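The structure's right below; bear with me while I get my questions together.
Chains shown are a subset, placed as in the full complex.
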Amino acid sequence: VDLTMYYPVAVGGPLTKVVDGMVEDFEKANPDINVNAIYAGNYNDARIKALAALQSGEPAQTSVMFSIDIYELIEQGAIVPYDDVVETEEEKAWLNSFYPALMENGKTQGKTWGIPFQRSTIVMYYNKDAFREAGLDPENPPATWDELVEAGKKLTKKNGDTVEQWGAMIPSTGYPYWMFGALAMQNGQTLMNSEGNETYFNAPATIEALQYWQDLGNKHGIMPSGTIEWATLRQNFLEGKTAMMWHSTGNLTAVKNDASFDFGVAMLPAQKRRGTPTGGGNFYIFEKSSPEERKAAIKLIRFLTEPERTAEWSIGTGYLGTGPDAYATPELTQYVKDFPPAAVARDQLEFATAELSTFQNGRVRKLLDDAIQSVLIGDKTPAEALDSAQKQADRLLKNYR
Amino acid sequence: MSAIELCNISKRWGDSFAVTDVSFKVEQGTFAVLLGPSGCGKSTTLRMISGLEDVSEGKLLIGDTDMTTARPAQRNLSMVFQSYALFPHLNVKENILFGLKVRKIPIAEQEQRLARVAELVGLAELLLRKPAQLSGGQRQRVALARAFIAENPICLMDEPLSNLDAKLRHDMRIEIRALQQRLKMTVVYVTHDQAEAMSMADKVILIKKGQIEQEGTPDELYNKPATTFAAAFIGTPPMNLLDITKMGTLPPLLAEPTSSAILGIRPENIRIVDAGGIPARLISADYLGADTVITARIGTQELQVRTPGRVSVPEPYNARLQWQKEDVHLFDPSSGKRNDTIKATDF
Amino acid sequence: MIRRPSQSHIHGWLLLMPAAVFLIAFTYYPTIATLAKSFFSQGNAIKPSRFVGLENYEYLLTDEVFWKVVGNNIIYAATTIPISIGLAMVMALWVNGKLPFKSLARMSYFTPTILPMIAVANIWLFFYTPDIGLIDQVAGVFGISGHNWLGDPDTVLGCIIIITIWKEAGFFMIFYLAALQTLSPELEEAAKLEGAGRWYYFRRVIFPLLMPTTLFVLINAIINSFKLVDQLFILTKGGPDNSSSLLLYYIYEVAFSFLDQAYASTLTVVLLIALAVIAISQFVFLDKKVHYQ
Amino acid sequence: MRSSNIKETIALQLENGAAYLLALIWMLPLIYAFWSAFHPSEYATRFDLFAPLTLDNFREAWSRAPFARYFLNTFILVSIILCAQFILCTLAAYAFARFEFPGKSLAFGLVLLQLMIMPEVLIVENYVTMSQIGLVDSIVGIGLPYMASAFGIFLLRQTFKTIPKELEEAAKVEGCGPFQILWKVYVPLARPTYVAFGLVSVSYHWNNFLWPLVITNSVTTRPLTVGLAIFGAPESGVDWSIITAGTLLAVAPLLVAFLLFQRQFVQSFMHAGIK
């Protein structure tokens, strides 16, 4: 059986090599299956590629794609639920072997459509040296919103008008909705329902969360106002321009390699509770595939999500191990022991929730992104912006109710 | 057998005729010149002979074969263009051999012919130069060599000298003529320069507005211009044409008085005399080294007098002019046609 | 004569054929398919695509993002076009003149043309990054505090514009340089004798004589002002709040992020019409003025 | 120097200064690329004269993707496109420049229209076409949509039109047919335009990204830019040292070729002047 699989690479690093290696191992183990694993750029490029292939009638059988593409893929009739493909009990058990939080984005309408693969959450990186300098306890990072503000104020260093070190930075380009998902969750509010046809953008708790974000810059002055660039944030952190940053766990390895100071990783702070959305890519199985191909695909996916490989993957990339048994492997256990920050993301999974994902996901997400950015740049108040975003989202989603 | 024969050939562009009903023959081995003012249709005629332009009406024979619709390459003729049309990316040798290469002549023969032709036009030293590295005269020779090497019996030339300066033009004229005679080629040559036509042609075909005005040897055109147009077109300075009715009271210039006529007299045939002749006023002089051209006035009509040596006319003054009756040409004022029934007289 | 014209017709078409096949297969056919899609709704597994007439166009009229993006694109075009053309002209004059080491200058002006946008955008990202970026570092030396260039809606479009100008000016310069070479030096000498200064000579002679080149460059520049959006993918993704988004980027977003091919087609049609109108009116109105020969 | 014109001289110096300043600004991204590629990543955003030099970034970049293979692919791709463009555009431009046929101006208008159509918009449709003719994941498939270049047709047509008709006629009288005339007269005389257009085309396709990414599936067909994009994906933040090293690797052949042949290139552009 020939299998074609697309996978995107969203973090730096020699990822393609790792994937190629794992696929090779799989082929060795299953000589009858021939896998063609194709690197497909970033998540966006991969989506275009899959879509183009789909329309041409020449799609792949399986693919790693953005976990939040699920509704669109269902709507396009592009993917099949795993429930229809798995047969044995063993396989059904496998479906349940992942952290539930990571499955949230893969399940809807009572079925499982995506299997978590390269997944991450948001964590808070902080500069322990800066904490010490500001007289804060480096082993006790802020755990609530108020503490964050407080610590941030101490950490913000000014030289006249020029800020030499900011207290904290939360990136607001690239994936603002993702960061905001964390804030909203911490304020006790999810952004959408699990059917993907309703959003809660203008719920009071959501508005409060956005207000808090805006206040970090405008009121408390611990974060630059305007938007903060996702791509260069790590560099800012490494250069000591900010004492804390919220960023994907996917950065862990890079920060570890490049930081010239003592840094720590912490769970995101809480308001009403702790919270973070998960993120990243899931495995999907495409509808246009024969039963044998589907079976082979299941084999491949199972192989790639086996605990040992998940552990290897996690160590190599900084992505989460997707199930508890991955963390039970000796390699990962050892790694976490040597490098405790690696466990923070896992521990945080307890509080994690789904990433924003609905029907018409692209549009809905953009509505929220624009709303967030317009607030951060001071064009609108949180209530205005979110009300309007909610109204438009309702219009888009009412067809799906 | 004529080398080229045009039978009632016309060329139409849209509605207007560039060439109307032209017929002439060019004999084997002669040098024919198409002469006429700019825009009279010389190039068009030549290009119809070459096949680069389609014939609208009429028939074209080349060596007695009907070639009216043949492709240029089938006509076995060569052509030299006004700006030479040398290929700037090819060197002299490649330019000369261009046609032979196209026709796939064996290399050995190419070399042989090249050697001969290069010798002939004096380019043997320059074979590897690009056209841009040649002087005007040398380029001209390359163009000639390219035309000669094909050994076609007919060669067409469209104002090939007009881009050269006066001195070089003079040298090249002699050279082209000598080559034509040596190779016994039939040449049809286009020019608007009458001096060129006079010095080179066996036969001149004078064209005016797409029609033949006069056809004959240079001598005939010079000494027996058929029309005032021909008279005024040939000679430097050209023939003076005086309206007999506007000459005022003078000694009789014609044998019998006529109501009207145009009297033509060439500047070199007029003498300035102390006594006799007719009174005139000398206006200015233009010294040309060997001789001087004096502008004179009889009544209201200006005329030019060419006289050897240097004469200066610092101020206009009165003098007397004289000519001999044999030198007078007479034309009909309305049609412009030569009229030999009227006779001039000495005075 | 009937022979030649018909032969010429056949030759003409035969020569055109290969290019025509490719153009039809990979440009016109897909373009027309795109056009057709704009009259249908976006289909999916649940709701198949159906004919909706002008519905997509109606939606377009009410689409706030569309209008914002159009506005941005107008600003973008209105600044990048004149500035990059002006700079190109100045560069060409410098490089054509007596500037010492001019081949070095020529080389650096032309460099942007051969650098890949995907890499260059990342370098510019560094220039613009607040505090640690090159601009802020340099500004810091002069005691000017950092600015969030890409995060501020007032400056972000300007940043994008600068990159575009940087990318384009050197390319256009080449065309001006070529045109300048064809001007006879006697013209400059004649003007000099009459006492014309450099500026006067430029304004009254060089500039008008470069008009045909300017027309060519202008058409290219206009087309590019809609085409050059690569930097957005890396730099801003159109943000913040669409303040740096451009029409083609938006089309791209609609097509591949919203997966709404129908609406993307609608936008494409509008863009194509706008471009065609601009190009045609340029040919019609300017061509006359420009060709004096 | 004329003593009376000191003012003018100063103005001239100022102007030269401005010219160099602009040149410096224009070079800045490239200069920065060199800086950060040759220094360890902690110096990527810090400028220190005594920063240690290193080739690690290149080693790292080189190891992350099969660059050698990608170089080969890009090279083949660019060559194929260039050859095809030259042939197709030459034929079409010749038709437009020197033949009369019905529908000529309409056809030319349509060709110009192609200048305005963004290939990105047509990706999906073209992918379908490619898969129908079985050219997905092939180097030819990457090139096909670009082979009939309107820009090339336009540029060559302008050049052909400036070639004196007499040259064509001379060749005709010597017995050349239409194709011989094209091959022996027009093509050699338009050589500067070919060089100029070649430069533009090579740098475009050397750097083209999205379509090659979409249409290729395997290492044996992917061009350089796809390899480069691995570093360019800013999802997890930018590592400038690696990106710039990768960039320099990718454009080095172009840069070197341009440096070596810049005189010829620039002169070609001059002759290809659009008037």
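Letters A, B, C and D mark the chains as written, and numbering starts fresh at 1 in each.
In the analysis below, a residue touches a chain if its C-beta (ideal position, glycine included) is under 8 Å from a C-beta of that chain, and two chains touch if they have at least 3 such contacts.
Just so we're clear, the structure is a prediction, and the values are computed from it rather than from any experiment.
The displayed labels stand for chain types whose copy numbers in the whole complex of this file are A x1, B x2, C x1, D x1.
Quick note on the criterion: only the chains that are shown with their structure count from here on.
The minimum number of touch steps linking chain B to chain D comes to 1.
Of all chain pairs, the one linked by the largest number of contacting C-beta pairs is C-D.
With centres set at the average Cα position, the gap from chain A to chain C is 36 Å. Mean C-alpha position of chain C lies 16 Å from that of chain D. Of all residues in chain D, those that touch two or more other chains are 44-45, 124, 229, 234, 238, 240. Residues of chain B touching chain D in their complex: 50-52, 72-73, 77-79, 81-83, 85, 87-90, 98-99, 102-103, 146, 150. Contact residues of chain D toward chain A in the complex are 41-42, 44-46, 63-65, 123-124, 127-128, 130-132, 136, 210, 213-214, 217-218, 226, 229-231, 233-240, 242.
The touching residues of chain D, when paired with chain C in their complex, are 15-16, 19-20, 22-30, 32-33, 36, 44-45, 47, 87-89, 91-92, 94-96, 99-102, 104, 107, 110-118, 120-122, 124-126, 129, 144-145, 147-148, 150, 153, 178, 196, 200, 203, 206-207, 209, 225, 228-229, 232, 234, 238, 240, 243-244, 246-247, 250-251, 254-255, 258-259, 262-263, 266, 269-275.
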